[in-house]
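My structure is below; once you've seen it, I'll send some questions.
Of the protein chains in this complex, all but one are displayed in their positions.
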Amino acid sequence: MTTVINVLQALILVLGAPLVSGIVSKIKAWIQRRQGASIWRPYIEIAKLFRKEDLVPPSASWVFRFAPKVLFGTTICAVAFVPVVHPSALLASRGDFFFLVYVLALGRFFLSLGALDGGSAFGGMGASREALVSTLAEAPFLLGLVAISILAAHADIAGMVMWTLQRNVFDISAVHILAFTSLAMVVLAETGRMPVDNPTTHLELTMIHEGMVLEYSGPSLALVEWASAVKLHALLALLISLFGPWGMASTVSVWGTGAALLLYLAKVTVLMILLALVESVVAKLRMYLVPDFLGVAAAVSALAVIFTTLVKG
Amino acid sequence: MGLVAIATGKFLSSFSVFLFLTVLLMVVARRISTSVLLFSLQSAIITAEVFAMGVREKLAAAYVVGALVLLIKVIAIPYAFFRLVDRLKSPRDVKASTTPTQSVFIAGAMIYLSYAAVHSFGQTVHVPEDALAAAVALILTGSFLMVSRKKALMQMLGLLVLENGIFLAALITTFGMPLVIEIGIFFDILVGLLLMGIFTFRIRDTFDHLDVSKLRRLRG
Partner (left out) sequence: MQVVSIQVAFGFLLASLGLLAPLVLIASRTKRARAFAITLIVGSNVVGWFVAALCFWGESKLALTFSGFTPFPFALGLDRLSAFFLLLICTVAVPVAIFAVSYFDKHYGEQRRNWIWAFFSLFLLSMITVVTASTGFAFLVGWELMTLLSAGLILMEGDSAERRHNVFIYLLMMHAGAAAVVASFFLFLPYSHSLDFAGIRAASPVVPAGIRVLIFLLAFVGFGTKAGIIPLHLWLPRAHPIAPSPASALMSGVMLKTAVYGFVRFAFDFLGGGPSWFGYVVLVAGAVSGLLGVLYAIAEHDLKRLLAYHSVENIGIIYLGLGTSLVFLANHAPVLAALALIAALLHTLNHALFKSLLFLGAGAISNATHTVDLEELGGLQRRMPVTGTAFLIACCSIVGLPLFNGFISEWLTFRSFLAGSVLLNTKAQIVLPLMVGVLALIGGLAAACFVKVFGVAFLGRPRSSEAEHAVEAPLLMRGGMTMLAAACLLIGILPGVLLRPLASLTQVLIPGAGVPDETVSIARIIPWIAAIILGVTAITALTTRVQRMAPTWGCGLSQLTSRMQYTSTAFSKPIRFVFSSVYKPDRKLDKLPTDKPYFPVSISYRSVRTTSYEKALYRPFVDLIVSAAHQLRRLQTGNIQVYLLYIFLTLVALLTFLRFQR
């Protein structure tokens, strides 16, 4: 039964991901007083891309062809670590958060190589900038998770979520706030959202992720787009399960799971509204201010780790 | 009643943690208006704490003080600041002398210091530890803001943060000062701000900028 729920959770994360991107852009459109595209549009786009032709530059090797597939595979694997409605996931009790972070890194490594394989300047530019951002984002990402795991005395994500579930909202400590701040900043950077990267631009001065995937088309592009939507959804779900898991079904029952699912939808909606707000209010940072942004995230996460010694007593 | 007492107690200790966040955000803020907004937020948290204290200790005077804080620090002073920024027409940048990362590390070190200092004797004095640590941290970071920002406006803001810290410390340790003294302090602050505001205009009129680091030329 738990396995069924775990598979269900993974399916929610993977299949619901385009909807999350769709809703975020819809909210952004509303904030900008536009009608906006339908929230189902990402599904239509992915379906359309899957039907289209896949073009490959003549200079490219197998790395270019395989990069989107590896990216998709690693993203799916990362999903298996993230709880949604039940404090467990397919691999969450077997493996810890280091796996989650490094499995994502594997996909990014291959996508950057694929970008360089295209042989154009844009791919190199995107890969080079992505290298900078992901290099600097890795330390705060891990340190933020380390802080929570020290408090919970568990390294596996299921254990961390379980620990938070057993506490109440008023027990939040400085560590939680600091860790949440740094992880939220990291999520913005990792998923290529606004102050760091603009997901809607195709202007060479500013683009990072879009620069990397410029040479991809058809099904390959569909996989890349889908994978980045899944990554956004999974990281939002990770934030929810680490910092606000209350309402998750701790016992296995249909009603409990249904209620938890509804509550999850409410929580993820709040996060999506916040994300859309941040993206609408904040201006994109100049490339060389991004290190400052991530430096602040690193400092905050380091503080979170230091504070664990005080909070534990 | 018991439930309310527990809730307010929890509130007092856990929401002071948000004060750390405002402080951290303040030292990385690059615009004066952001800093003012954060100050307003910070004061709002303190207002909430005052009200919570009033509920717990059943002090009517606390509500008056709370209302005063709300009126002056959350609304009036930030409003005055925004007007000032508007009227001065100086660049909106805070002109920090440290990079954001350095600032966060320094502010973090100060928060840790205050936490550790309070921690060592927190068990003997029966006060909520988190809140007292937050108060000390506010005092320290207020001073840090005054030291490291070159704009005169930011020094006023730093002073206000410092004052917030003193106010919070007083609130936590003595469960609220007598009403008269509180009101006296508020007036002190207001007069001080008024004077500094006038000086700011003077500085601007005389030197065409607000960068106090350039006041060195006044030296005889």
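Per-chain numbering from 1; labels A and B assigned in written order.
Throughout what follows, a contact is a pair of C-beta atoms (placed from the backbone, for glycine too) under 8 Å apart; a residue touches a chain by one contact, two chains touch by 3 or more.
From a predicted model like this one, the values you see are computed outputs, not experimental measurements.
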item: Shown chains that the omitted chain touches within the full complex; value: A
item: Sole contact to the chain not displayed, among A:N6, A:T74, A:N198 or A:S228; value: A:T74
item: Candidates A:V82, A:V103 or A:L261 - the one touching the absent chain; value: A:V103
item: Residue in contact with the excluded chain [from A:A127, A:M194, A:L239 or A:V296]; value: A:A127
item: Chain not shown: contacting residue from A:T2, A:Q32 or A:S61; value: A:S61
item: Residues from subunit A at the interface with the omitted partner, ascending; value: 53-66, 68-70, 72-74, 76-77, 80, 91, 94-96, 98-99, 102-103, 105-106, 108-109, 112-113, 115-121, 123-125, 127-129, 131-132, 134-143, 146-147, 149-150, 153, 155, 215, 218-220, 223, 287-288, 291, 298, 301-302, 305-306, 308-309
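Everything that follows uses one rule, which is that only the chains that are shown with their structure count from here on.
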item: Centre distance in Å when subunit A and subunit B are each reduced to the mean of their C-alpha atoms; value: 35
item: Sites on subunit A touched by subunit B in the complex; value: 170-174, 177-178, 181, 291-293, 295-296, 298-300, 302-303, 306-307, 310
item: Complex contacts: residues of subunit B adjacent to subunit A; value: 7, 10-11, 14, 17-18, 20-21, 24, 28, 99-101, 104-105, 108, 111-112, 115-116, 119, 130
